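Here it is, the structure, as structure tokens.
Note that this complex is displayed minus one protein chain, with the remaining chains in position.
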Amino acid sequence: MFGLTAHKRTEPPGWGSVCIFPAALALALFLGLGLLALTGRPPLAVLGALLSGAFGSVRAVEETLLKTAPIFLCSLGVAATFRIKVWNIGAEGQYALGAVGGTAVALAFPGLPASVLLPLMFLGAALAGALWAAIPALLRQRLAVNEIITTLMLNYLGILFLDWLVYGPWKDPASHGFPMTALFAPGAVLPRIPGTRLHWGLPLCAALGLGLWFFLSRTRLGFELKASGEGRRTATYARMPYDALVLLVMGLCGALAGWAGLIETSAGLGRLQPTVMAGYGFTAIVVAWLARLRPLAIAMAAFLLAALRVGVENLMLDFSVPAAFGRILEGLILLCVLAGQFFTTFTLRRSKPLAPNPAPEPAPKPTGEAA
Amino acid sequence: MLMKRLALVLAAACLALTLAACGSGEKKAEEKKEAPAAAQAKQEAPAPAPAAESAMQVGFIYVSPIGDAGYSFAHDLGRKALAGMPGVTTSYVESVPEGADAERIIRNMAAKGFKVIFTTSYGYMDPTLKVAGEFPDTVFMHCSGYKTAPNMGAYFGRIYQARYLTGMVAGSMTKSNILGYVAAFPIPEVIRGINAFALGAQKVNPKAEVRVVWTKTWYDPATEKEAAKSLLDVGADVIAQHQDSPGPQEAAQEKGAYSVGYNSDMSAFAPKSHLTSAIWNWGVYYANVVEKVKAGTWKSSSDWWGMDKGIVDIAPFGPMVPKEVQDKVLAAKAELAAGKDTVFAGPVLDQKGETRAAAGQTIPDADLLGMTWFVKGVVGATE
Partner (left out) sequence: MNPDLIIPLLAAAVQSGTPVLFATLGEMFTEKSGVLNLGVEGMMLCGALAAFVASLYTGSPVLGLLAGGLAGALVGSLHGLVCLTFLGNQVVSGLALTILGTGLADALGTPLVGRIAPGFGPLALPLLADLPLLGPVLFRQDPLVYLSYLLVPAFWFFFARTRPGLRLIAAGEYPAAAAAAGLDPVALRWAGILGGGFLVGLGGAYLSLAYTHLWTSNLTAGRGWIAVALVIFAAWRPGRAVAGAWLFGGIMAFQLRLQAAGTTLPSSLLLMLPYATTVLVLVAAAMRRGAARGSDAPEALSVNIEPED
């Protein structure tokens, strides 16, 4: 195409690859703002509103950070499964089950002090989420049932289960008939870090992220996990059956997504209601991929996408931009980054023009050696 | 080599772009904020507001896109009704999820200097209350809730009165005595509407029964239409709805049955089947509140306006509704418009046959607001 052919890089890309992500981001923003410009909204002003909405004040940054936490947790989990090529798109459902598990504990023991109740809630959320993820894992390993389909179906089932609970057995009699549980006892609400509007879920995320990073880059098992494409080698190395590895990683994802659900329920709403579902499970997949499955990069990408969501709200107010615009930008960013990642693995070179003699060549050969 | 150069150029370009955007963006954003506000003020008030005062900003928060053809669409019609008011500009944010996001957006609006903010869904109650505490000079109005504060009022409309009247029409027009109701979510306002509809139908036709199908969605025309068809299959010949899309209307017309719409006049979608609709007229209330705030006479209250104030109404009758039926319904409407609300006047029995209101009593507002049971004659689950 255009007289260029692609060739696999024989040496790792230089610092040029660092530019790819911002370049792709810029392209996506350019396209998105361009679309808005077509409808008469000045692009630079829109960009300004987007940025100021996400970062323009301490409060804005706090809001962005608060939104980063659930995305980050779900992404960590999803990245772990994607690493061993288990295509788990069930983070939404696992998030829902985590919220349910944590709520079950909160509603069962309202009198306990926070120091006991909160850890129990986290345990409950982790178990519920892990269980929900274990189902597709078992089906995959024992019966070769494709996990894309099972995790997808379990998303719907998980959310409907949550719905059933809050419309039925867990509905708060004092809620005037609306689908929500009773307000959590003070001991069940994740407390704020004094002096800010952030809650302790954020340091937890930081700790988990660092822990996972350490595990992946500084331990042998983690290194194997990072290096081996499909996981079977890792399993051999860890001396555990491949089935167990899949179950473990899926369970981990379920637990992490479950904690995201719990945090949003406890710190964000203070009760369980259907609006706890916010599509973080799907954004998590986007983030995990943008960050090439690495924990620290995931933190940055999660922050970026949270900023996007928060910033777009500003746009809605200032420029009457429709709510769907955030999705347009998110999709564009991902597509551009995916396309851009091409350049880290391949390089384009001018292909030698076809020789004038009529005998056809299947493909032009590259002229020189490695560039 | 070529690639490296290309990458360098691209990186430099986007860096420059970002810096430029940040710098001028902030300034431009300020200017632009004034510009659309000023432009809107110019459009909506040909005579510009008097000297020192800039336009009063009124904001609306919607739970779904205004493209839902229903609930938020109706609220937005109310917002547009403020367009003629001098010195007032309006703005809205749609598809705001209830919860932490709502709090942030409401706060954002208040921080930008909006004087009156209408939050139009039950789930915004706690976030609105919280933000109201932080902005004592801003007036917050929350729809369909019950918590108030010195600068926060609650409001709703007695759409059940309109439902009662549409029930009378449906009860008069049915031949099979089965009325189908396509409903979204089992929450009190929906249940209350179904009950009022049933009571109205039973008033003119004691044998009428109402069957309910829950779709668990506010706007999914395909599923709503399928739900309507399932009701038509069990013999319903009038389809009513508490849904935002006209899917059920279409289904009714295709089968040759009748239909009752919601939110706004839905006759355009099903002219052959549309009997009437239960419609909102939020503009009347919004204008009232904004006038009071402008005049400085607004006080916090819990307003539950009814047909007497014009906030709810029924759409014009379809041509197939006979005159006697129209007269009967209009007479009932006149009573409601005069302030005589006997929709839930006793005796009222529930599905199990227990008495919820004895003869001579009426169900109090507090119980209406939290209604989670069906009246006798309604067939279906309440969750």
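Lettered A and B in written order, each chain numbered from 1.
Just so it is clear, a contact is a pair of C-beta atoms (placed from the backbone, for glycine too) under 8 Å apart; a residue touches a chain by one contact, two chains touch by 3 or more.
These numbers were taken from a predicted model, which means no experiment stands behind them.
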Exercise. Out of A:T68, A:Q94 or A:T150, which is the one that touches the chain we can't see?
Worked result: A:T150
Exercise. Of B:R163, B:K203, B:K229 or B:K333, which one is in contact with the hidden chain?
Worked result: B:K229
Exercise. If the missing chain were put back, which residues of subunit A would it touch?
Worked result: 1, 5-8, 87, 89, 139, 142-146, 148-150, 152-154, 156-157, 160-161, 163-164, 167-168, 282, 285-286, 289, 322-332, 334-335, 338-342, 345-346, 363, 366
For this session: Can you list, in ascending order, the subunit B residues touching the missing chain?
Result: 65-69, 73, 180, 186, 211-217, 219-223, 225-227, 229-231, 233-234, 236, 244-247, 250, 254, 268-269, 379-381, 383
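Note that only the chains that are shown with their structure count from here on.
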Problem set entry | Intercentroid distance (Cα basis), subunit B paired with subunit A, Å | 34
Problem set entry | Residue numbers on subunit A that touch subunit B, as the complex places them | 14, 16-17, 19-20, 22-23, 25-26, 42, 44-45, 47-49, 51-53, 56, 59, 63, 66, 163, 167-168, 171, 176-179, 264, 268-269, 273, 275-276, 278, 310, 313-314, 316-320, 322-324, 343, 347-349, 371
Problem set entry | Residues of subunit B touching subunit A in the complex | 1-4, 7-8, 10-11, 13-15, 17-18, 20-22, 24-26, 28-29, 31-33, 36, 59, 65, 91-101, 104-105, 107-109, 112, 122-123, 146, 185-188, 191, 216, 369-372, 383
